[in-house]
Structures are given as C-alpha cells and as structure tokens.
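Note that one protein chain of the assembly has been removed; the remaining protein chains are unaltered in position.
By letter and in written order, the chains are A and B; residue numbering begins at 1 in each of them.
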Amino acid sequence: MKWMRSLFLYAVGTVMLAPFLWMILATFKTNRELFASPFGLPEHWLLDNYAAVLSRHPVSVYFYNSLIIAAVSTLLALLLATLASYIFTYTFRWRTGWQLLLVGGILVPTNAFMVPYYYLINWIGFYDSLIGIALVYAGISLPLSVLIIKNYMDTIPPELAEAAFMDGAGVHRTFTRVILPISYPGIVTASIFLMITAWNELLYANLLTQSEGTRTLQVAIRFFLTTFQANYPQAFAAMILAIVPTVVIYALLSEKIIGGLTAGAVK
Amino acid sequence: MVSKESRVLLLALIMIVLSGCSAKDGRETNNNQAHDMIEIKMLSSWSTDTERGRALHELVNQYNQLRADKVKVSIDINPDWPTYQEKVKTMIAAKQPPDLFNYNFNPNDLSRQNSGQLLNFLPYMDEEWRSRFKPEDLAALTINGELTSVPYEKAGVLFYYNKKLFAKAGITEFPQTWDELFAACEKLKAKGIIPISLMTADDSWHSTNALSYLAAAASGMEVFKVGVSIDTPEMVMAAERLKQLFSYSTDDAIGANYSISSNNFALGNTAMIIDGPWLIGSLDNELQKNIGIAAGPLVENGKAQKGFIITDTYTPWSAGKQESKEKEQAIVDFMKYMTSDEGVRLMTLEGRILLSMDINLGEEELEKAGPVLGQFISVSNSAPESLIQISRVLKPTAISKLPSLIEGMMFDQFDPAGMVRRLNEANQ
Partner (left out) sequence: MIAKRHIVLYLMPAVIFTLLFFVFPLLYAGYISLQQWNGINEMVYVGLDNFGLVFHDPVFKKAVINTLLWICCAVFLHIPFGLLLALILARKPRGWKVFRVLFVLPNVISTTAIAFLWYFVLHVNLGLVNNLLKMIGLDSLTRPWLADVRTALFAHQLPFIIYAGLTMVIFLTRISAIPSELYEAAEIEGATNWQKDWYITIPLLKSAVLINMILNLTFCLRMFEYPFLMTGGGPANETVNLGLYMFREMITAGRYGVAMAAGLLTIGIGAAVMGTILALGRMTNRRAGI
C-alpha cells in the first residue's frame, strides 16, 4: 500500500517534470542533433545556444518588466480591495449592492474586453507602458481580491473592532491598528494568486505593448521562435534563461508561498 | 502577527516598484535633454537573429552616423509578423500611427490608407527619387491620389528543391508540369524521401503557396482578382490537388507552423518547399550547395505561361502623419536613403531581401551572395508573368478562415468543392 503511494507520487512527479528535463537537454544540442535524435545525449555539451540568446535578447529586461507589472498590479489591487473590504465590515445603506458590484466581475471572462481595454488604455495614454498593463491586471483581479479579503475579514470577530472603537479609535485607526494586521494572512493569500495570474498572463501583455522596453517574459517567450528563423535549441535556451529566475525565487520562497496560501485561504 | 521576514519581503517589493518608476522617469528626462534631435521610431519584424534584421541594423547605424546629432532612427522589433501587423492597425485606430512601419499591401483591405493618418509621399517624389522605382509599383500603391506607401520588398515565392535528394530518386530536372511533379513525388516517396514541406497552422503559408501555384497554373494570373468569384472548377481542381499533395508531406504537416515546416526542409528531411528568399538564411552552407530554385509547373490546357511565378505581396514602408514638418522631412530623407542604390545593395547582399528597386549586381557580388540567392534573382527576373499569393489578396475574413478550411478538407469534413465554396462565401 505504502509503496504504491510512493510509486504514484514519483510517477506524477516524473510526468510533470520530465518535459522540462528534455528541454534542458535539448538546449545543449544543435538544431540538427535535436531533430536527428530527440532523446539522445548531445555529442558535445555546447553552451553556444545560451551565448547566442544572451547576446541577442535582453532577457533581464523582460524579466524585470514582468516583475514590475506583477508587483505593481498586485499592490494596487490589494490596496483597493483591502480598503473596500474593510468598509464592508460596517453596515450602511446599499452595502449588498456595492458588494455585488465589486465582486460581480468574477463572473465576467475578461477576455471579452479586448477592444474596450485597448481603447481605455490608449485613452488614458498608457499604451505600451508597464503601468498600462499593471492597471489592467489590477482591474481584472479586483473582484477576486475583494472576495478573498472580504471573506477573511468576515471571520474576524466584530468584538475586536468594537473594543477598538470603545478605546476611542476612529475608523482609520481601527483599520490600520486592528483590522489590517489581523487580515494579513488573507491579504498574503490574495497577493499570491494575483502575482501568479499577472506573471502568467499573455493576452493583454501581448495586446497592450509594442516595444522591446515593455515586453514581458510571456510575450518574449512567444517571440523566441520567429517567422524568419527556426532554431529550436536556441528558443529552448531562451526559455530556460527566462524561467530560471522564477524557479530560483520560487525555490527560496516556496515555504512562504505555500505557507501563505495555507494561512489565509479558504476560510 | 506580522513576522519579520514578511516585512522585509514587503519592503523589497516596494523597493522594486519604486525603482521601476524611477527608472522610467530617468529615461524620459534623457529624451528631454536631446529634444533638438529628431527621433524616428521604426517598427520592424526583422529581429537580429535573422540576416535581414542584422542588415537593417547596419543600414540604420550607417544612416545615424551620416546624420549624427540631427536625426536618430531607432528600431523596435516585434518578430511575430501577424501580431506586428495587427499592432500597426490598432495604433492607427488609436490615432497614434507609428513613425515608420512596413506591412503587407492588400488591395482588398485598404483600411490603413483610408484612415487619413498616413504620410503622403507624393509631394516628395522628385524625378530623381521616382526613377528608383518601377512605374507600375508606384501606380499600384497610389490610392485615392495619395502615395502613402513607398515600394520596397516584393519577393518571389519559388520552389526550392534539394538536388541531392532528387538525384537519389533518379530525378535530374525539376518537373515542368504538375503531373510530372506528382510523378516525381511518387519516385521520391518510393525511395523513402518525404517529397514536400507543408503546414496548416497560423496562415498556412507553405500550403497556400502551393494552392496559389495550382490555381494560377490552370486559371492564369487573374484568378484572385478583386471582385471575381473564386468558386470555379479550376479552383476546385487546385484544392483537390493540394489535398493530394498533403499525402506527400510530413506526418506533422497538419498543425505544423512555419518554423516546423521550414525546419523539415532545412534539415534535409523533405525534398521541396515553396517559400520566399528569407528562407535562405536558415539553410546551412552545405545544404545551400545542393539547392535548386524553380518557377511554377504548368497544367494541361492551363492559362499560365511557362516560367510564371507567385510573389508575396508588396511589403512597402509607410509613415504616420507628423505634426512637425522637420520630422516629416527627416522621415522622407531616411526613406530616400533606404531606397538608394547603396541601401538597396546592403539589404540585398547582406539581408538577402529582394526589393522592388532595380539593382545591378556584378558577378563578384552575386558570388558573394551565395549560390541560392543568385538563382533566386534570375528565376524571378526571367518570369514572364506573376501573381500575388492567395493569402495576401483575399478579404481579411476569408484569409482568417483559409487555414481551418484546408484542415477541414484534409479531415474530410467537406470535399474540395465544399472548401472552395466556403472560401468564396467568406470572401464576399
């Protein structure tokens, strides 16, 4: 029984990760080698592909762009969502209506807004800028962040806020001193989801940027195979270079990330 | 509640964000400092991975040195051609046309020309500049009395064949008719050689090239003319033969994209491919020695002349209208440089682009250009007539449906006649 379980885990792990190993192996081959023997070991372990990629593609710029966009959009969405969620812990007229308005967006597949978003971003003058994409991501993720953070705040006993109120704390003070620190796990959970979504997004990153200076990793990966040239090992090497920083960050923070999900999710 | 590490993390995050913002500010002030310098932003799909990309960079560098301190041209690369094309359209729609861009001219889609946002080059067309171009090219690109596009690239799309593989199958000469071509395919197949590279993903380029050749061989050069129905017996015949041709292609032809398909030829896995001169850069020196270039085969009772070819459409350069007269003149000046003898020589020999401008290459230069380009130029120049490839002339809706229609035909969801009928409907 136990060995079957282990076997299963190893099998799943292999299926998930073997393709990546194959890709890494391929980056050391020439194009001809790859097609002649896709699974063989390379004749010479060449680093040429990596050298070529580094000399031609500003991978660090793409990485930096993705990072900025993910960070800015996440912070923005969290800020808006936390403020709104906090005010929902009070009762006021049409509260449910406002809640529905803010969370209702979760029903909407935002792919449908390609044309409007394009014109909106152009209209406010942020086409082909990191801010433009970050704004769109923040907008798209707002309903989910409100949902998660509000749900978390709902679990905070109202007595806490009441006690703070008794102590003479105003609305702002209660927020910064009482509610915000307690809601921290919920906010972290939301931020992880937001970061991952923003990091992986392709459609809008592709639609709203033009120049190399604003290209995100996802868009760049798509461009590694160009119309005028097909060199797979090189494209793979570019992909590896593009995902290595992500893997390193994840490896360093994996406990934090998974722990963060544990703390605030699913209350 | 809040642990130390997470505070540090949060701080780091904020730092990154702030540095991001300040980096952007820094860039902007730099631009301001150099405000008396005219900056021209040129969009292009030619990445420096490719010969033409490197040649363009060289050309731009030369120009920038020539006009040092006055004009600076910078290139923004967007290597995915279809995405780049759409981007240009959306930029025009948002009333922010790019300073310079190239595109596939399509007489069935004049949306860019009709937007009223493109620079008219006609006032700048003095005798000297005009003499650089063929009159029919200028005429074709003049829409509503305005010349908003400068003729540049107009490449032939020709048959590449691998002489070594042909010899293995005992074929000494490239087939003159489609019947002979299919017979040659049969011979190649018998020797275990895959005859031709085809594809169906994206714009289905290599397959629609074959379709264009088949259709033109039967119906002549007017077959895709604007306003003419393409639902003809000749077209159905062409579709049938395309279907047959797929049985001589690779296992991955259906669903393959441009890179897969051209890679199959470049690695010597297939004996033929129909493509433009940009493919030459992907062929290694060894293979280049064995490449032959040929024009289109004929069919019995066909209306095409021997040696006819299919071409890609015009890929001219256009510019957005400029508020500043100086910048407008700078753009014109750069276009003149690009189309000058010097510029054309550079792009043809280093970038291996076939341009609309005339160029007289010496023996030596042809030698230097490699064995394939020379053949390519001579087959193109000796063609008695030519026709623009099908995916460049139909209405956008039909173009977007064509690849999936070809796939539908291959999976017997409808017969070739059904495919042609559906294509014609989408082209209305």
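Operating definition for what follows: a residue touches a chain if its C-beta (ideal position, glycine included) is under 8 Å from a C-beta of that chain, and two chains touch if they have at least 3 such contacts.
These figures come from a predicted structure and were not determined experimentally.
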Fill in: From B:Asp69, B:Glu128 or B:Asp251, residue that would touch the chain that is not displayed
B:Asp251
Practice prompt. State which residues belonging to chain A touch the missing partner chain.
Written response: 2, 5-6, 8-9, 12-13, 15-20, 22-23, 34-35, 38-39, 79-81, 83-84, 86-87, 90-92, 98, 101-102, 104-117, 119-120, 136, 138-140, 142-144, 146-147, 171, 175, 193, 196, 199-200, 202-203, 217-218, 221-222, 235, 239, 242-243, 246-247, 250-251, 254, 257-258, 261-262, 265-267
Worksheet entry | Chain not shown, touching residues in chain B | 82-83, 86, 89-90, 92-93, 109, 111-112, 114-115, 200-202, 250-252, 254-257, 396-397, 399-401, 403-404, 407-408, 410-411, 413
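One rule holds in what follows: only the chains that are shown with their structure count from here on.
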Item to complete: Spell out the part of chain B that touches chain A in their complex, as residue ranges.
Response: 1-2, 5-6, 9, 13-14, 16-17, 20, 24, 43, 45-50, 52-53, 76-81, 83, 87, 90-91, 94, 96, 257-260, 262-263, 266-267, 269, 278, 281-282
Fill in: Touching residues (chain side chain A, partner chain B) in the complex
31-32, 35-36, 56, 64, 67-68, 71-72, 75, 118-119, 122, 127, 129-130, 181-182, 184, 188, 206-207, 210-212, 222-223, 225-232, 234, 256
